[in-house]
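The complex appears here minus one protein chain, its other protein chains still in place.
Each chain carries a letter (A and B) given by its place in the written order, and its residues are counted from 1.
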Amino acid sequence: MKTTLIAISIIAVLGVALVSQIHFAHAQLSQTTSAKQYLNLRAEVWNEFFRMTTAAFTVGAIVSGTMIWLVWRFRESNPKNKSPTKWEHLEDPTAGSYEEEGH
Amino acid sequence: MVLELQKPRPVWQIMFSTHHTDVGYLYLVFGITFLFMGGVLAMIIRTHLFFPGQNVLVSDSATFNRIFTVHGLTMLFLFALPVANGIGNILVPIMVRYKDMAYPKLNAIAFWMNPVGAALLWLGFADTTWVSYAPYSIIRAPGPAADMFIFGMKILGISSILSSINFVVTVLKCKHPDLPLRRVPLFAWSMLTVSLMTIVAMPTYAAALIMMLTDRLGLSGFFNPFAGGDPIAYLHLFWFTFHPEVYIFLLPAIGMMYEIIPRFSRKPLYSQASGVFAFVMLGIIGFASWGHHMYSTGMDFTTKVVFMIGTLAAVPASGMHVFNFLATMWGGRIRFAAPMKFAVGGIALFFSAGAGGVLNSAMPLDFISHGTYWVVGHMHLFLIGTIGFGFVAMIYYMFPYVTGRMYNEKWASAHFVLMFWGTVQTFFTQHLLGLEGMPRRVYDYPTDFTSWTQLNQISTVGAWLIGASFVIFLASLIYYSAKGKPANMDDPWGIGGKYYYPVSAKNPHGGHSGY
Partner (left out) sequence: MGHDTAEWVFVAIVIAVLCYVGVDSWMIQKEVEDVPADAEIIKVTGQQWYWSFEHPNGTKEVNTLHLKVNHAYKFEIYSRDVMHSFNIPDWVVFEDAVPGHTNHAWFAPNEVGTYPIQCREYCGLLHYNMRGSLVVEPNT
């Protein structure tokens, strides 16, 4: 449940961020064409570049943030990780899978 | 088959062997040797570009063009493919519980074509660039270098088709009947996928090479506009092979990460099914995007849109791998031994390379990025960041298996820190250089733009750090394979259990519960 909520809020944040960007793109397009005679080609392309990098860095911040947290939280030297995982009694802890254990 | 250096055999016994582990060792030694030869060329390129307008190390553009061409060819075809094949040779038969590759003699033949191809590439030292676009490669590239390049690539291409057939038959036909295909470990799945892709993709390039040769000889004019041909046709044939081929370079490294990450997280993989699905998806959709290399060749709008959609469609599959890795680490108890460090570093760089790739696929951004140092930065995040890190991780992981000894963890950490830092510094900076407009494949650049000089110097220093890290790597490999502490062959890293390859290799029929 908690995870679903987190997931939904991430989607919502991303959605709002991206949709508003499309809006800006429109606003800007209509502005450039009405104020000047010709389309400002380089502005269009660079603006798209900055929109795309915004999206890339947003997703990147989430993914790399998660990664850094994972590395910090689940390193074996973290005091919270003193007790073995439930798979470690196996001869090969990577054996089996979530699917089979009906996780 | 294990403990090579503790029970030495005469070299010729390995050389004339057709046993899969021996052929695997040959591939590994070959590939690692060329990693260092290509690396020396990379250091020459970067050092030369430290100062604009100077003749540091290389004093003419003819030589410089040959150097970056052979660097690219070496790293792709004499390092990336052989190392993947080497590790595949050693592990795939074990993973599918068969005694050898399906066709051992074919396997040895496929390997021994590599030194021949390598000799042609290095003795020729062509200046065609690795993509060898027509009509330059036909009407201007000097022979015999360019002809030797054609024959070298031809031989390497045939070798790669032969070894692919071998992997496909080994996995599909020789796998133990008790082992359902969907339970085959993901590294073997990655080799299966890239082998199938090679069989579909490579013949096109093989044909294009022959056409290029006859064009060069003046017998035909397929790609020669001055004989009625069309260079764009060459570009289509080339990228039809080589866009899929970039996934062929990449996927084995992803497969290796699948081997390492659950192991050091002490936990089962998050989802085998999702890994298999992502491999197969990429293997199919990878064929729908080759045109994204040709946006600027005069392609019409609709064609561009089709190839952009094809490119974007391949992204979710890569995203699923990243998700699978992170979800596997979640809830584990992770030992950051060298293989795990490199694997996790590789995931981070893989992700950033992928994010850059999404930007590349956006058609208008091609105006800014195509043909600039942006592309060099982007592709090296895959080539060094993902393939390089994945392979290095796997080499550390297999070190005890091959030598019976342990490498030194401190030196491995030093290697990791230098290589990670260096990769970020070198190749992130090159993205900025590209945005500033610096073209790729240039011998020199104008002194007028201070930012070009500064960014080039930052990038070069980063390359030196990578170079230093590989000196540590080479020294460790040699020293610790002779002088390292003997490894505990059930569990070299002391992470608990009995799982390591000697165990699975000795009990191929189910002794190893993992497979």
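Criterion: a contact is a pair of C-beta atoms (placed from the backbone, for glycine too) under 8 Å apart; a residue touches a chain by one contact, two chains touch by 3 or more.
Every value quoted in this text rests on a predicted model; they were computed, and no experiment measured them.
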Touching the absent chain when the full complex is considered, from B:V169, B:V358 or B:M489: B:V358
Just name the one of B:R97, B:K304, B:H378 or B:H431 that touches the chain not displayed here. B:K304
It is residues of chain A that touch the chain not shown, namely 1, 3-4, 7, 10-11, 14-15, 18, 21-22, 25, 29, 36-42, 44-46, 48, 51-52, 55, 59, 98-99, 103
List every residue of chain B that touches the chain not included in the displayed model. 61-62, 65, 127, 129, 133, 135-136, 139-141, 225-226, 229-232, 271, 274, 296-298, 301, 304-305, 308-309, 312, 315-316, 319-320, 323-324, 327, 358, 361-368, 370-372, 436-437, 439-446, 448
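The criterion applied here is as follows: only the chains that are shown with their structure count from here on.
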Chain A to chain B: how many Å between their CA centres? 27
Footprint of chain B on chain A - complex, ascending: 44-46, 48-49, 52-53, 56, 59-60, 63-64, 66-67, 70-71, 74-76, 81, 84-85, 87-88, 90-99
Quick check on the complex: what are the chain B residues that touch chain A? 262-263, 265-273, 322, 326, 329-336, 344, 347-348, 351-352, 355-356, 358-359, 362, 364-365, 367-368, 495-499, 512-514
